[in-house]
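Below is one structure, written out as structure tokens; the observations come after it.
For this view, one protein chain was removed and the others were kept in their places.
Going in written order, the chains are labelled A, B, C and D, and every chain counts its residues from 1.
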Amino acid sequence: MTSSPTVHQPTGRKRSRVSLLSGWLDRLPQPAAVALVVVIALGLWQLLVSFGGVSEIILPSPLSVGGQIIEVVKQLTTGGFLMGQLWITVQEIVLGFLLASSVGFLIGLWIGQTEFGRKAVMPLFVVVEASPKIAFVPVFIAWFGFGIASKFLMAAFMSIFPVIINTAAGMNAASAEEIRLFRSMRASSWEIFWKLKFPRALPFIFAGLKIGIVSAVTGAVAAEFIGGGVGFGEQVRVAASRIALDRVFALILVLSMLGLALFGLVTLAQKKFAFWDSKKTT
Amino acid sequence: MTSSPTVHQPTGRKRSRVSLLSGWLDRLPQPAAVALVVVIALGLWQLLVSFGGVSEIILPSPLSVGGQIIEVVKQLTTGGFLMGQLWITVQEIVLGFLLASSVGFLIGLWIGQTEFGRKAVMPLFVVVEASPKIAFVPVFIAWFGFGIASKFLMAAFMSIFPVIINTAAGMNAASAEEIRLFRSMRASSWEIFWKLKFPRALPFIFAGLKIGIVSAVTGAVAAEFIGGGVGFGEQVRVAASRIALDRVFALILVLSMLGLALFGLVTLAQKKFAFWDSKKTT
Amino acid sequence: MDVDVKTSYRIADLTKSFDRAGVVALQDVTLDVPQGSIISLIGPSGCGKSTLLSIMGGLLSQSTGTVELFGADVEGPPREVGIMFQKGTLLPWRSVIENILLPIEIQSGKKAARTARPQAEALLTMVGLSGSEERFPDELSGGMAQRAAICRMLITEPQVLLLDEPFGALDELTREKMDLEIQRIAAAQGATVIVVTHSIPEAVLLSDTVYAMATHPGRISEVIDIDLPRPRELSIMEDPAFGRYTTRVRRALDRGHDTAA
Amino acid sequence: MDVDVKTSYRIADLTKSFDRAGVVALQDVTLDVPQGSIISLIGPSGCGKSTLLSIMGGLLSQSTGTVELFGADVEGPPREVGIMFQKGTLLPWRSVIENILLPIEIQSGKKAARTARPQAEALLTMVGLSGSEERFPDELSGGMAQRAAICRMLITEPQVLLLDEPFGALDELTREKMDLEIQRIAAAQGATVIVVTHSIPEAVLLSDTVYAMATHPGRISEVIDIDLPRPRELSIMEDPAFGRYTTRVRRALDRGHDTAA
Partner (left out) sequence: AEQAGAEGGGESGETPTLTVALPTTSCLVSIENYVAQENGFFEEEGVTINLEAVNGSAGVLQAIAAGQADFGGPGATPVLAALERGEDIQYFLNVRPGGSFYLVSDSDSGIESASDLEGRTIGVATADGNEVSFVDAIMSNEGFSTDEYEKLTVGEGGTAVAAFERGEIDAYAASADGYATIEHAGIDMTDLTTDSVDYMFGNGYAAPAAVIEDRPDALVAYSRAWIRAAELVADDPQAALEACAEYQPQELEDEDYALSILDLIKQNRTPVHEDEPFGHMAQEDWDAILADALEAEIVTDESLDVSEAFTNELLDQINE
């Protein structure tokens, strides 16, 4: 919705070679840019394997991982076992993220909006967050059983903190003038929050959600690692315990692509809901 | 440095009971507020243990954990073994955090400042972050051995993402007018960054650092969990496998207090470096 | 103290200091504003005009002294008051019309805001912004943004208007038109208007009373009653009496400028 | 085209449209600014004054047409130009004096900024802000912030000044004083000044040429040369010629106001 008129680049000195390269990179279309990065990453990876002095059972080569990816995708597309495991993990991630983002948002508000929250509630959450959360897996299993409940709660537990901290930080983003304007209109705290502070906090909140969604992926997987049982993370663990490293990496890549897709969804939501904050003319 | 003149509370309706309570809570001095929260948390915890049907080998009672805390503190203050383990972990955390915050800051800049970063580098980091990072522990150990190098690198690895995402988000925080002002002064990209975008990004960056420092604590501990060897996290694991849950919780609490202290340091730094962004008059 | 129904604001011995900056922004300000009158505050930059308006609007508390509106102490933004600030401050995520309807939405909900849309459109037409309803603030010129902010303040038809340099970014013609509109609105609704301005002709054209302020410390230095018939037209500016008033106000201002400023 | 050393800006057939908003902000603007002259742009709100200034300042690119400064195409903020925007925009984390020294710091480093501190203090004294060096922007009144922004623009002693309603938030007296300062600075440094203003007397007092603009679409509607001797004093405003010029400018403005605005 915001217009972005063409602007001049700052000139003056001649453009350096670095900025020429960087300009060229910036103008690459996304698929080409991603392809470039992927090729470089794979190249580095292959170099590490070839010259890094690490055997394939510790760091597999891109090639053997590629073969395993084909294998994994084949197993996934033919449905059945692996697809079922993935589906379980997807549910854990999505439920965990939804829970973490909603509860984390509320706690973030509490911390960001009240002195009491800042002074007393925040330390509590810092203490909880600073503990190795996997130590709580048995407690979760004890209360919520072996099913996905304990796993998605763990995923939520592991992804809630970034949402809390960023929401709290965002509550400070509205300017003093804006708050004065709202107060002059006799806006209730609720309206100041909902119509001013919340929109102003969106860039913070979305940064928190982006960290959160990715943490939910690793949270669900970690819960499966420790809590045992089923799910895609468990498959990674089994592969790892077999030292089938190429398989481990292939499975991880599938999970990561899932994470990237979910991250993309959050980014899309940000574009939609914080449209007015999109890239400023530089 | 900013002046905060006294302001009226919005009136109109009579204050609700909720807001009276909340006002009272907000005016509590910090020690009292923290004490209140701690007492409530301990009370709930004791209730869960007493009536939640949870055995002591799953969730120990506050009382027995209290006993263990005294024990742990005693062992710590008399120096020797446990203190040595804690010191190892502290080093891992601090080194890991310093590495994560500096490298994460640079990568965040790259992502926040360039199209190429946003389109191609960011997805790479999302993919890496969405993978269960503990799966890389063997690789780290293969390269860096069982000493603290592999552990603090793991801690850095686990805490870098929040710094990246928040730094990148913060790069968008300067207003269009401010950027125009700097361009009119023929500021170089470097100066626009250093004198404008960076200060404006500080609230974001500090939120990222706050998440990062806490993640570094859990990262170091997780690395010790998986990678074996020494350190405080390993002590937790030993206690856990002994099913000495009271000991586990006591050790975790010590770690958490350490996390809280480091978090407090970051908050202090924020107050100092982003003084102009401190609490706005509500 | 007896409540005088003819008085809107009654300010007595008001002092305001900003301790941190070590500034006495206002000293011993005493001021009665009859209901339905238009008064203006004029004075050198930094003499405390905005501070006084903020205190009257219940957004800032005085250090000492009393501020009453319709006989009641001002302890927060009073229901009857609409304020327009020196900085317009439109919300970037709302279109122009949504910005204007914001006070309605806040005070009476979204439905009421939808219902009030025709009034908002009429206001936009009045200030010369019809057709810009759906534009966003960053697409407006400085003066357009200021006019949108005026509409936002007028939409609730407040009984008391506090205006802080409302027309500073407008050209003279638009500004004079706006002055007449304010006069018309005040007369039609019996509203009281307190306006901060730097334009001497505007102060004389609009006001029943002009309060000239002086600085270091900020205070009221002179009170000039403007005895010109209402409704006033622009042609009144040709009137010799108008000229005499502007000269008086100008002299008062000169005296208010201390050597430091 | 031959380079005329006597010309600073040479603008030909400039058009600017904001496609997204569907607005033609400027159409067929042609304009030569002799070096060392002071010109002003005056016109109804939204007629494209700020847009034109932004283009001249190399901050926005025109849709069509050419903009040259000293014979070279403007393709970014030119070295010789200092701009003051309609919104002052001080950085909240810098004290007043640090804000003023910012352009020096950016162009010549921290050491140069320290060295230039006396000049900054002199400028602050000139605008009546001495003593506020160490205050922070949120402790300033609107007019004080505007004056600080003026100092920030003047500190680099630019050869060309682009000023967008620089004195809009100042009282008339301070404003007139500032006008004289600008004239003095321009004469002393041989600087070219292009100023957007809504004040007709200010335009006449300052300018060698007044460009009256009209809206829908934004364009230059009339060019009025002001043949008054320099240096001008405030007393010149009593001169009947001055009155005639203000009337001419006012008429031009009247004509520039289309029915919609």
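The criterion applied here is as follows: contacts are C-beta pairs under 8 Å (C-beta built on N, C-alpha and C of every residue); 3 or more make two chains touch, one makes a residue touch a chain.
Please read all numbers here as calculations on a predicted model, not as lab measurements.
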Of A:42, A:58 or A:257, the residue in touch with the unshown chain: A:58
Of A:32, A:98 or A:238, the residue in touch with the unshown chain: A:238
Positions on subunit B contacted by the hidden chain, ascending: 53-58, 137-139, 141-142, 145-146, 226-230, 234, 237-238, 240-244
Positions on subunit A where the hidden chain makes contact: 54-55, 57-58, 81-82, 137-138, 141-143, 145-146, 225-229, 234-235, 237-245, 247
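In this section, only the chains that are shown with their structure count from here on.
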Joint neighbours of subunit D and subunit A, given as chain labels: B, C
Approximate Å spacing (C-alpha centroids) for the pair subunit B, subunit D: 49
Sites on subunit D at which at least two other chains make contact: 18, 20-21, 59, 76-77, 79, 87, 138-139
Multi-chain contact sites of subunit B, meaning residues that touch two or more partners: 3, 10, 12, 175-176, 183, 186-188, 277
Subunit D-facing residues of subunit C, complex: 18, 20-21, 23, 42-46, 49-51, 86-87, 128, 130-131, 135, 139-144, 146-147, 164-165, 168-175, 198-200, 250, 253-254, 257, 260-261
Complex interface listing, subunit B residues touching subunit A: 10, 12, 19, 22, 25-28, 30, 33-34, 36-38, 41, 52, 54-55, 58-59, 114-116, 119-121, 123-124, 126-135, 138-139, 142-143, 161-162, 165-166, 168-169, 172-176, 179, 183, 186-189, 192, 203-204, 206-208, 210-211, 214, 217-218, 221-222, 225, 233, 236, 240, 248, 252-253, 255-260, 263, 277, 279-282
For the subunit C and subunit A complex, residues of the former touching the latter: 54, 57, 59, 76-77, 79, 81-83, 85, 87, 89, 91-93, 102-103, 105-107, 136, 138-139
